[in-house]
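Sending over a structure as structure tokens; questions will come in a sec.
Shown here: the complex without one of its protein chains, the others still in place.
The block that comes next holds subunit A.
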């Protein structure tokens, strides 16, 4: 056995170029599997992470409101207060479209929305300066606003300078009462995670000219009961909206599980595509091993004449194929492990080499060595020593 390994390594070294070309297929195949799966997983994990930051325990409610049938904010609040054992926070979300202006400096990209006093907590925001909105802001329709870090920086130069300043939204003057801590540690940009402003939903309703919000965000006390919460919301909304498709409830955990299903499917498809290159590499291994057997027919004849049993010859060639594919696979893994995080860095995300991809592609390359090496080895082992000796 040990002797067979020594022989295999010797034979690989003796045919450096040929061995390398054989391995090249495996190197490319294995590293392709590792890199593609790792980068894909890195990308998807990144996506899931940003969803999680929005809150895995949140439920989004979208309503199609008619003048005749709609849920008022008070009705929603009543529902929320009746089910405090399920829901921890709730906020209407009123989108305000328009520009944010200070003097002559304006920002057209800022997302402005009207929300409740729970919004900060729901979004897991922390304050850089000042305060969040309060319940009394809602009641008295205060013209106050909490702004994102990017907005503070762009319009006022710093969060400190923004405090107490007047901001004009669609022509109305608002006082900045708080600045939210920077969210995106990597970059501050327009339309980014720090480009937002929020005001009381009551004020936003007034600004928009409607008093019925179309969207609500609920947060459950924990992620485990989100299915129950969705059911509760559906049952409640059914009593108000008789038509089925006029309200829509979706929990983040539902979305996450859908993403996860997509994710698994995607990485399987990508892995399978990359796997085809491994299969091609396997055919390469078989091809080279067949050449190797043909080339060494005489050697096999000599070995057999000197008393090598079938099994010994078989073992020698299988081990040679196995050693070749193992070395090729290992180089491919090393390459994959180096390239995957590098690509991740370039794309601005974390994509370490995927452990499963490494294990699977390595096992597959070893299996390929065995399977595709076996046929040529069988051929070598069953050579007739007389014919083999006669060959040149």
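In this section, contacts are C-beta pairs under 8 Å (C-beta built on N, C-alpha and C of every residue); 3 or more make two chains touch, one makes a residue touch a chain; residues count from 1.
By our rule, contacts and distances are computed from a predicted model.
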| item | value |
| --- | --- |
| Protein name (UniProt record) of the chain left out of view, among "YdbS-like PH domain-containing protein", "Na+/H+ antiporter subunit G", "ABC transporter, ATP-binding protein" or "Electron transfer flavoprotein subunit beta" | "ABC transporter, ATP-binding protein" |
| Hidden-chain contact residue, picked from the options A:102, A:349 or A:389 | A:389 |
| Absent-chain contact - pick from A:279, A:302, A:349 or A:367 | A:302 |
| Chain not shown, touching residues in subunit A | 3, 10-11, 14, 298-299, 301-312, 385-386, 389 |
